Every structure is written in structure tokens, then in C-alpha cells.
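Below: one structure in C-alpha cells.
The complex appears here without one of its protein chains, the remainder shown in place.
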Amino acid sequence: MGKRSVQLDELISQEYRHGFYTPLDVDAVPRGLSEDVIRLISAKKQEPAFMLEWRLKAFRHWLTMTEPRWATVRHPPIDYQDIVYYSAPRAKTDGPKSLDEVDPELLRTYEKLGVPLAERELLAGVAVDAVFDSVSVATTFKEKLGAMGIIFCSFSEAVQNHPDLVQEYLGSVVPYTDNFFATLNSAVFSDGSFCYIPPGVRCPMELSTYFRINAKNTGQFERTLIIADRGAYVSYLEGCTAPMRDENQLHAAVVELIAREGAEIKYSTVQNWYPGDKDGKGGIYNFVTKRGDCREANSKISWTQVETGSAITWKYPSVILRGDNSVGEFHSVALTNHWQQADTGTKMIHVGRNTRSTILSKGISAGHGSNAYRGLVKVAKSAAGARNYTQCDSLLLGDRCAAHTFPYIEVKNPTARVEHEASTSRIGEDQLFYCQSRGISAEDAVSLIVSGFCKEVFRQLPMEFAVEAQKLLGVSLEGSIG
Amino acid sequence: MLEIRNLHATVDDKPILRGVDLDVRAGEVHAIMGPNGSGKSTLAHVLAGREGYVVTQGEIRYLGRDLLALAPEDRAREGIFLAFQYPVEIPGVANIYLLKAALNALRRHRGEAELDAVDFLSLVKAKLRLMEMDEALLYRAVNEGFSGGEKKRNEVLQMAVLEPRLAILDETDSGLDIDALKVVAKGVNAMRSAARAMILVTHYQRLLDHIRPDRVHVLAQGRIALSGGPELAQELESRGYGWVEAEARQPQAGVAGGQA
């Protein structure tokens, strides 16, 4: 027992792999937040009037709000006036026209991260809209997608080129009044991704974005908006790593998904931001609002997430099942070690008839990590025939970690069937022993068992992402999960 | 006793039965065989009145009456018994309670007096012996935690207690080892009588080694493709279902061609 714990400690105390910092020329707005700062951000981005108005409405509303306190996360108070709300890599001209124009330092950064951006990545079939700090610097595949009528660009470009779509859908799933962090995001968001799939089009490739937090003390406020029109399909990948910094960094993104009749959106995330060091110093505060709207009949939205990074993760990717027969899914792996805290889960709001949702959550706690599943399954009176199945499993590695489960189930229709199951257990001695008796080392055995524990979720990820997800678990658990 | 005419039925809007015709007279034992997905169990469920099995065409007459107009419980009270392929577990309801409630519902329907506890228990015990079942099973919740074999025996026990006019056994042989199969067959054979008809729904011929049917029908593509005597079962055992299916498909193709 004692011996095994030592080995476990060793392998869960591995250091963050993506910790480096790129010195870059930064074009930043002064520290702090005021209407002037918001006007400045909007002006720098040359936004139409409706955007500025929307930002200001959000800001004024935000001033009336207080930080949420209900999550089981603890952090020192955040000084919102000590944050730089906008920074962009300095443009040489009006913006890079090709990769040659991109700051070579930046390209090297992507290379270290393994972001598939250069020509050879075309073959990998990945279109990347890379967000470096707050502004998109390069986008590939645009022409090929454009020929199919698919719009995939930075949010700023969408505001310039497709203001009608932005105005119609922005805030239609996550209104600017939604919650403290989403409202802040609405006021100050700098950039993000925009995606529109026209009726009947199946997007032929996985769309992908790599986020990266870099400049010191720069809050990241991305905004993503994905619309799948009638009968459309898109799979979207979001991956994150961040360089090592001493000070906590706030990240408050908003993702809105809209699926119209018969449309399907798959949204997959691998989140590996800097979690802080093994003493709990530093790390990203990841306060994200993600919500999908199955707006019309027979639509489907599925969220898959692998959360291994950040000092604090606070996110509840949700689905509003408005259309009849619509389907919502949430598959999650959340791993916390050292002093990481995760409070994550989902909300499935059943409104339409015969709507179905599935929740599969796998939490792994190690070290002093704290991992909470918080979920809401709500069946409105109108949701006749609604079905939900929820399974939440927690795995404990070490005796100072914590695992919590807070499922809220609200049912107002008698024809609904809602099932929730949860279990918490520590890694099985007998499983470990079995592996070891077959000649597998303790650390390999732990990796093996953890990866088996997460398999059902990994299966939901696109192939290349599944591989990366396995690797990310390895950062915490062991280098060579096989 | 039972006349099925041009029966069409759908499940979840998928057509499963596409024109079944069948006549079963008192005293006869019919076997309905067929490959998986041919509609055998659907036919059994339609006869018992399971919700979700929608008859779109045709009719079923039972003792001269329109069977489809009857609720499931009324069919049972009129003497139809379905031994379920997958007997349902009902936690909290004792097996013996179900037996007595069912028997008394039947007797009330026939205008007979309800059995008192003593008579009922001696009746049930006699049938238990026939089915070689442990008395303890009577006091457990219906089918809860029963083994596959125990569940099937329990179905035949209910049949023995309720003494139906028309018994339909839906894959009662599946999942049974040879000893259990013999016990079940013994129970069924003991119930054969001139007044009672039986329909055995089965995929395999082996049940028919123990319960010899008067007629054998092969269901394929949702209709009865072939009928014959007990020797037909032997032939199916050696040749499989492929040839029957192939024959069943042909006339349909012809019809489709005609429509086009």
C-alpha cells in the first residue's frame, strides 16, 4: 500500500509539458475595464454600431452582477481592473496575407505545440483557425470550404463580412445577461471563431481551432458561434494549451451552437491549459459558458470534452432540446491533480417532445485535486416522452483528493424517464495486482486502468483527437499510455 | 377456434406481418417456425394485444369473435394465454399473488366462485410438482432473480394453473438446457386436450422432438410461406431456412414488378 502510493505520487506529479513563453510585440489596450475601453476595443476592430451597442449593454448589465459563489471552487479574488482586455500580435501591414507574413516566432510556437498549420497539414485534412492571444492570424482551407458555402473564419472577419448572420445569431443561445462571466465576455470579447454550414451541407473535414494564451495578464475572451442550418453537419475541434506563467490568468469564453432542423453539431474539446505548478501556484482560471440550442426538430448536438488543464475549470456545456425528437449528448473526462479544481458538468433542458439526452461523465482526482460533477436534467411540462440517461463515475488516486457529484433532476412531465447513476471508487487494488502479476509496471498499470476508465468518452472523439487526449492524460499520469 | 385472415401488422411504422393466414382448431397443436426477424414473435404479441403492435389490415377471429377488439386482459379471460419469450420481472409482487389474482379474474369472468386459499394452494402445489419447481419460488417476486430456465418453467406453471383454451408459447424453448426442456415439454404435453389448441413459436426443431405438432408453418417475410406436417420441421432442420426464404421472396418480387 505505502509503496504503491509513492509510485502513484511520482507519476501524478509530472510537470506540464507545454510550458514556454514567446516574447512578442504586443499591441495592447490599457489595463482595466470601462466603457472607454470597450469603445476602444470595438473601434480597433472597426465594428458596426450594433456590436458596440451590444457590448455596452452587456457591460452595463455586468456592473450589476456579482461573481457566482456556488461552485465548489476556491480562488483569491480576481481584480477585474488589473486585466488587459485586448492585445493583438502587432500587424506588419493590415494583416498577414499568407503564412510568410506571420511572425516567424509565432510559427515556431505553433510548431512546438504541433499545430498543423503549414502546407503539409493540408494533407492531414485539418483546417485551422489559430487564435494567438486574441486575434486570428491565419486561416487555411477557406477557399475549399467557401466553394461549399461553408463560412469558417475568425469572429472579427464574420462581423465585417457577414454582419447579418452575426446579428441574427449572436447571443441567441447565451444572451448577454446570462451569467457573470458570459456577460463579461459579451462586453469585451476580442475574437474567436465563426462557422456557418448552409442547408444540406455536410462539412467534409473536422474544423479545428487552437487557442493559446500568451501575453502576460491578458484575459482571454473568445467567442465562438457555430450555426448548422437545416440538415447540415459539422464536427468542430477545439484544443488548448498555454505557456507557463506565474500569475493566474482569467479565461472566460463563450461558445454558442445552433442546430436547425435535422442538423448535427459535434463539438469536441481537449483542454490542457497550464494547471499551475505542483504547489498550486499559477494556472489558468477557465470560466467558460458553452451552450447548444437544438432549435428545430430532429437536430442533434453532442459535446465531448477532455479537461486535463487549468487551475480551475468551471464549465457546463449544455443543450437546450427545443425541437421535437432532438438529441443532446455530453461526454466528459475531467482530470484534476496537484491543486487543480474542476467544477464541470452539463445541463440538458428538455423542451420538445421525445427529446433524448445522454450524459457520461468520468472524473479522475489525484493529489489534492478536487473534481465535481454538477449537472442539471430538466424536463419541462411540454417534453412528453423525454428520456435521459446519466452516468457519472469518479476514480480516486490518492487519499487527499476529492470527488463530488451534484446532479439536479427536475421532472415536470410524467411520461419522461430519467435515470441517473453514479459511483465513486478508488483505483482497484485487484486490477492493479492483476496487471502487475502479468508483468506490467505499476505506473503502466495505472495508465492502463485510467485509460480504460475513460475509453467510452475517448471513443466519441475524432481519431487524431483521441490520440492527443490519451497523451494529455499521460502528462499527468504517465508518459507512455499504451 | 382461431382464424387469422390476411393479417398485416407494423411495429414502429415498420411492416412486419404482411398477410398472415392461419386456422387453428380445438385439439390441434401448431408450430410456427421461421428465421430470426420473420415476424414470429410479432404474431404472438399481436395475439396477446401488446401495445405498439399495430394491425393495419386483416382480421383475427377467436371463437367466432373479433379478437382485435378485446383488451389484453379480456383476451386472457377468454382463455388466451401467451407464454412470454422474455417473462417480465415484477419486484414487489409475489409470484403466488399473481397466480391467484389471475386465476380469480378468470373465474369471476366465467361466473365461477373464487377458490379459497386451501383449494388454491393444493391446485398450485400439484402443478408445481408437474413442473418440478421449488415451492419457494411461489413466494418470491414474479420472475425477479429467476434463472432463464426458472422463468420459462414459471410461464408454463401459470399456463397449467390457468388452463387456457388457446396457449401460445413464444420461444419457450430458447435458453433452456436439455433437462429443463424436457420438463417444459412434459408440462405442455400434459395440457394437450381435445378442447385446447396450442401454438408453439420456435426457431429450432428440437422442441418439436418433445412436443409433436399436428401442423408446422414456416413464417418468412411476414407471411406463412410453407405449411406441412411434422416432417416439415425435420426438413427445415436439415436444410435450414434459406430455401423457404428464397421462395417466399419470389412471389413478392413478382407483385412488386406488377405494380411497377
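Which chain is which? They are A and B, in the order written, and residues in each are numbered from 1.
Everything that follows uses one rule, which is that a residue touches a chain if its C-beta (ideal position, glycine included) is under 8 Å from a C-beta of that chain, and two chains touch if they have at least 3 such contacts.
Definition applied: contacts and distances are computed from a predicted model.
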I notice the complex is incomplete. Of the names "Phenylacetate-CoA oxygenase, PaaH subunit", "Fe-S cluster assembly protein SufD", "Glutamine ABC transporter permease" or "ATP-binding cassette domain-containing protein", which is the UniProt protein name for the chain that's not shown? "Fe-S cluster assembly protein SufD"
Going by the stated contact criterion, tell me the shown chains that border the hidden chain. A, B
Hidden partner chain, touching residue among B:V11, B:A26, B:L63 or B:A105: B:A105
Just one of A:L56, A:I409 or A:I440 touches the chain that is missing; which is it? A:I409
Note that subunit A touches the chain not displayed via residues 70, 379, 381, 394, 396-426
Against the chain that's been left off, what residues of subunit B make contact? List them. 48-51, 71-73, 75-77, 81-82, 84, 87-94, 96-98, 100-102, 104-106, 109, 114, 117, 141-142, 158, 162
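In the analysis below, only the chains that are shown with their structure count from here on.
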Counting in whole Å, what is the centre-to-centre distance of subunit A and subunit B, each centre being its mean C-alpha position? 55
